[in-house]
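Heads up, one of the protein chains got dropped from this complex, but the rest are sitting where they should.
We just call them A, B, C and D in the order they show up, numbering each chain from 1.
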Amino acid sequence: MSSVTASTVPSTAPLSQSGDSRNNNTRWIGRLAIYGLLTIFAILYLMPLFVMLVTSFKTMDEIQGGNMLALPQAPTFDPWIKAWGETCVGLTCAGIKGYFWNSIKMVVPAVAISTILGALNGYILTKWRFPGHTLVFGLMLFACFIPFQSVLLPMATILGSLGRFGVTLQNATGFNFGFGNSTVNLVFVHVVYGLGFTTLFFRNFYEAFPTELVRAAQVDGASFFQIFRRIMLPNSLPIIVVTVIYQFTNIWNDFLFASAYAGTGDSMPMTVALNNVVNTSTGVVEYNVNMAAAMIAAVPTLIVYILAGRYFVRGLMAGAVKG
Amino acid sequence: ADVKEVQMLHWWTSGGEAAALNVLKQDLSKEGFAWKDVPVAGGGGDAAMTALKAMVAAGTYPTASQMLGYTVLDYAQAGVMGDLTETAKKEGWDKSVPAALQKFSVYDGKWVAAPVNVHSVNWLWINKAVMDKIGGTQPKTFDDLIALLDKAKAAGVIPLALGGQNWQEATMFDSIVLSTGGPEFYKKAFNDLDEESLKSDTMKKSFDNLATIIKYVDPNFSGRDWNLATAMVIKGDALVQVMGDWAKGEFVAAKKTPDKDFLCYRFPGTEGSVVYNSDMFGMFNVPDDRKAAQVALATATLSKSFQSAFNVVKGSVPARTDVPDTDFDACGKKGIADLKAANEGGTLFGSLAQGYGAPPAIANAYKDVVSKFVHGQIKSSDEAVKQLVQAIDDAR
Amino acid sequence: MAFLEISGLRKRFGAVDILKGIDLELEKGGFLVLVGPSGCGKSTLLNTIAGLETITSGDIRIDGRAINGLHPSKRDIAMVFQSYALYPNMTVAGNIAFGMEIRGVPKEERAKAIKQVSDMLQIGHLLDRKPSQLSGGQRQRVAMGRALVRNPQVFLFDEPLSNLDAKLRVDMRTEIKRLHQRMGTTFVYVTHDQIEAMTLATKIAVLKDGVLQQFGTPAEIYNSPANLFVADFMGSPAMNLLNATVENGAGGLQVSLERPNGAPLRLPVVAGNNGLSSYAGRQVIFGIRPEALTDPDGADRKARSLTEDDCLIEVVEPAGSDTFAVTKLGGKSVVARLRADAGIAPGQNTRLAFNLDKAVFFDPQSQLRIS
Amino acid sequence: MAFLEISGLRKRFGAVDILKGIDLELEKGGFLVLVGPSGCGKSTLLNTIAGLETITSGDIRIDGRAINGLHPSKRDIAMVFQSYALYPNMTVAGNIAFGMEIRGVPKEERAKAIKQVSDMLQIGHLLDRKPSQLSGGQRQRVAMGRALVRNPQVFLFDEPLSNLDAKLRVDMRTEIKRLHQRMGTTFVYVTHDQIEAMTLATKIAVLKDGVLQQFGTPAEIYNSPANLFVADFMGSPAMNLLNATVENGAGGLQVSLERPNGAPLRLPVVAGNNGLSSYAGRQVIFGIRPEALTDPDGADRKARSLTEDDCLIEVVEPAGSDTFAVTKLGGKSVVARLRADAGIAPGQNTRLAFNLDKAVFFDPQSQLRIS
């Protein structure tokens, strides 16, 4: 192949090059502009992170004394070490490392359940329409807007009753069904209030999904769920990524529900812990530790972003249908 | 929940406070009670109160919760608080705890909360080096203070360090009102919410004084956290801060010593009076089998040893007047003496800004008005007084 | 009893009637070809049989059993979609095997079936590709493979060969025919290819605007079109349909056609076309297929009524195997099919032979065939 | 100088060579038809001309200007995609008008153009629909309409008529031809329809596996196929290609074909086929098209060398206008095209006429035509 290229190109080189180079020039300028813009935006977006990062490597003296944007004079890792393993979350001074697991135990099921339900709902609302589907969707959509402040108390009441019911049930059957467990409660709450969004994402994505594929699968004998699992899901990667990013971030960072329903040490999620590190009413604020803690707390989310980002694939539906 | 366990909701999560609470935790563990921490920091207890409300709604009461002033009474009224009267009798709280505090820890004749400390807010915090440089002396009147601030200004130092958040502004205003109108006036206006006093000329004068003093603040004060304002004084960028005694913690943390590096004076014209707020541990109506743990917690909280140990760290003064001041620094000693004097002299007043003068609806309405005045939405003291009366009336 | 019965089938999209009462019956193992102009409702009909579109009214029965409400996956039907509808996330092999997988066919058996069908469709070398990496014709063959691996009660094919080259199409056509004969499965097949329709069908249904025009064997449709539309539609190039007058001539009944220059052309009609005699003296539409209008050398020497006459050739279209010539008769352009090297040129007068055995006549009002 | 010049064009997808050095030249206003088996690279070639696929190596010039690096939108090309690629968010009218809109054609002019082209494509009643509400053939016509409203330097059509019914296809073909003649624009056109290829093309390019097999006028391709592949590929049904031995017989050169039963069939060859004489005594491949192998009544009476002989008919395939008969010769199945009612039946011996004027011969080794 290379030999062929080598032999054919010179014969036509002069003309084609003149033509090419002009186009290449404009293309080059275009590419340069794109990369330039992206770099500028990246820098702008990174600016606050820069402040945080710089601060997290400074000593408190330096923070109080110097410019916020200045590089640390005497960089120190202590704030990070402290945030990870020493800083106090309430009366327990073992850093924030212990709270990851609490959050993960809650976030993973909540994200998984709400994503799958959202995908199923979107699938039904676009490919298995029934009279009134628009109304159902509209209602679920409008649900996104309910202020969480106003659901906090009634939800607590219901969760409390469920918890007492769970105790009764456990006493009667000797089996723990998970009622009243604060992690289970949080999963439930996040699924309930995430459904509107996940449904929205998937419905709007499936809206453009060729119905012919569903039909073909039906003819192939696939059932409702088989079509969903084998045809819909594998072709929804980008929207799954978006949904997971959204849900993971929101649930991971949720403070209101987490503090109200799971404030105690054994199930305290990451955000409540972080909040307890960062916020202080009348005490001394250790900004460097706070910044480090915040960045550590964000690592799982960042990992999700990076991992999930690989599934932002192009051309998923290419070649499926003609039309 | 385990019966040998104390579930404690609080927002004391940062260094000193947490360390102080740890003393309590250890005291309890000596008696065989485990400590189950429910810390919810943020917003000066707002987040914790929200969580508490949810817990109460769910019917899963903690053993106790850190609470402020009128909140205790609200919860008591809702019938969710426990009864510690027996313990109180045994321990003699009625006598040792100032009556002003009992107003909030006793509801309907029953002890429902254990006060932990008393903060007072009418303090001036001054950088001694700067003070020496400009040759200032302790201001005795409001005008003295203004003169002092002028001196600082002339010397090129920021005269007054202030954080432009409504509670900081209102906290300073508490002191100004007390200074301008005197103890009687303060009580009538800010504790009894007497409308005549609220719209009186004295109140207008107070606002005018606020307007005067605010001129000595640097232009960037808006939104600044209180501890950053304190830091300005510590570093000598600013001369003085008007702030509650928790500010001392910042000085101590910066390894400064009272009288040597910094000075603590009562706000001029408020000598002999104490505008206070107090942290309380509200005790919930837990099932009988958890009562023992609750009693142990209450007893330990009001024990002299804990009161001393805790307040030394916290910067506040003990909630009972019979605690020796040996472990306290100069400012602490002064605070204890002042509290005792004010308690006996009837000049111990709840801070309106801190939620001890009136219920939260009113306290917050008050903060709104002060803050709007400071930031120029309300342009005159006449208008401010009108707004204040209206806002308080609305919130009643 | 008929295996596939469609009665009174109606379908509307919104306010538009797409199928307007279709009645069909197909015996078990029959091969029904649906033809009709683009947009007449063929795919829609197929979809209703498959259960992919709801029916507005009417009935579909398979083997005597009404399947109206039955879910597509329960109908035991295999289908080739006009738009292919390949699963983009699966390889060619995965696409083909999906239906079997769903039905729990063991792996080895699936592999065997894939091998067999992909050999037949000449896509064996593409099994690991995704649909996006295929050419149009390859995609179409995959779509067909997906149907052919199965062994359903009914096959539904929607223009399955339209994107294949002629050679492959002939191969595939033969394969389909062979398959049909071997398996005895019932087929419903949409095509625009006349030869496909004629060679594959046991029955042809001609649709127009959602109305069934004629339903019969290929020979019936070709030789005895029920109406002008069918006559015009079937056959390529189309049948010449000319205005003519029926006359009682010397040698019996004859038709007379206008010619641009001078005397009308008179063609004697084979006796026995009874219906026509009642039209004596009236206008009819005279239909003659291009292949019945040839150069005399290429004409069927066995025809009972062969008439020759000179015609002015206007256009000549050589098409490899034949040459098409256009002349004017009865006020219309008429296409004649001549041998490839008939050696004619536009503008010349050329002798053409009319094979009247093959002529058909239509009533101009009702547009129905006169028989 | 040629208008469209393609030289040494190569294209690979990953590790697979798809186009393996294509060289073509087309004069301005020419009509190039690309044919070849499914998957041979026709669409890919079209895409490279349009600039939608990058070129691995080689050159494409339009009007002497290399356009390799030029953006598709700058090439002044209109294209009909094999997969239509309609804009799903626009109505039919919007789809058609988009290109004009982009070019800033005034509204009235656009409306006029839409009207004209939609009438021609018979989609006037569909202008307000979205593509999803159209049938397959209607979509295809919209795709064509989108190209036809424009007035580009080059039209690229990728199987634009494959989903249309025969009648419509003939109409469209005629329209395209007319358009081509009127506008004098250069066309590159992919089709699997032999008649389309033969009637439309000024040049045909036959591709196989990414290699250009033959490039010439339709008549050249049909009558003088360059090699066995082209001979076999062009024409439907395909040319019969039989093993034969060249002999020096009594009446000159003749070829001898094996027959299943008994004596070989000897066919005299027209003198003048010089190349063939050097093959005397050797095996060649004898090619004869079905239409040159007919019932004697239907045979070309002007043919210089017409030989008749009896053949055993194995299969009969009536196809409306003709009947195809299959017999065995030279060890292979041979298709003959007889008149529609030749009255033959499988299993009978029937007399067939061989028109040797039309025979071609190939070297079995090189597969090239002997001329």
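Here is the rule we use: contacts are C-beta pairs under 8 Å (C-beta built on N, C-alpha and C of every residue); 3 or more make two chains touch, one makes a residue touch a chain.
The rule is short, and it goes like this: contacts and distances are computed from a predicted model.
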{"item": "Which of \"DhaKLM operon coactivator DhaQ\", \"Sugar ABC transporter permease\", \"Na+/H+ antiporter subunit C\" or \"Molybdopterin synthase catalytic subunit\" matches, in UniProt, the chain that is not displayed", "value": "\"Sugar ABC transporter permease\""}
{"item": "Touch with the omitted chain, as defined above, among A:Ile81, A:Ile104, A:Leu233 or A:Ala294", "value": "A:Ala294"}
{"item": "Hidden partner interface residues of chain B, rising order", "value": "42-43, 46, 49-50, 53, 56, 71, 74-75, 78, 164-166, 218-223, 225, 359-361, 364-365, 368, 371-379, 383, 387, 394-395"}
{"item": "Residue ranges of chain D at the interface with the undisplayed chain", "value": "50-52, 71-73, 76-79, 81, 83, 85-90, 98-99, 101-103, 146, 150"}
{"item": "Absent chain, residues of chain A that touch it", "value": "31, 34-35, 37-38, 41-42, 44-49, 51-52, 55, 67-70, 117, 120-121, 124-125, 128, 130, 133-134, 136-151, 153-155, 192-193, 195-197, 199-201, 204-205, 207-208, 224, 238-239, 241-242, 245-246, 249, 252-253, 255, 271, 274-275, 278-279, 287, 290-291, 293-295, 297-298, 301-302, 305-306, 309-310, 312-318"}
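What we mean here is this: only the chains that are shown with their structure count from here on.
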{"item": "Graph separation of chain B and chain D (steps between touching chains)", "value": "2"}
{"item": "Centre-to-centre distance between chain B and chain A (centres being mean Cα positions), rounded to whole Å", "value": "40"}
{"item": "Chain A-chain D separation of Cα centroids, rounded to whole Å", "value": "55"}
{"item": "Per-residue multi-chain contacts in chain B, two or more chains", "value": "none"}
{"item": "Chain A: positions in contact with at least two other chains", "value": "322-323"}
{"item": "Chain pairs in mutual contact under the definition given at the outset", "value": "A-B, A-C, A-D, C-D"}
{"item": "Residue ranges of chain D in contact with chain A within the complex", "value": "7-8, 10, 12, 17, 21, 56-59, 65-71, 82-84, 86, 88, 131-132, 136, 139"}
{"item": "Chain A residues touching chain B - in the complex, by the definition given at the top", "value": "64-65, 88-93, 152-154, 156-157, 159-161, 163-164, 255-256, 259-261, 263-265, 272, 275-286"}
{"item": "Complex contacts: residues of chain A adjacent to chain C", "value": "210, 212-213, 215-223, 226, 230-231, 234-235, 315-323"}
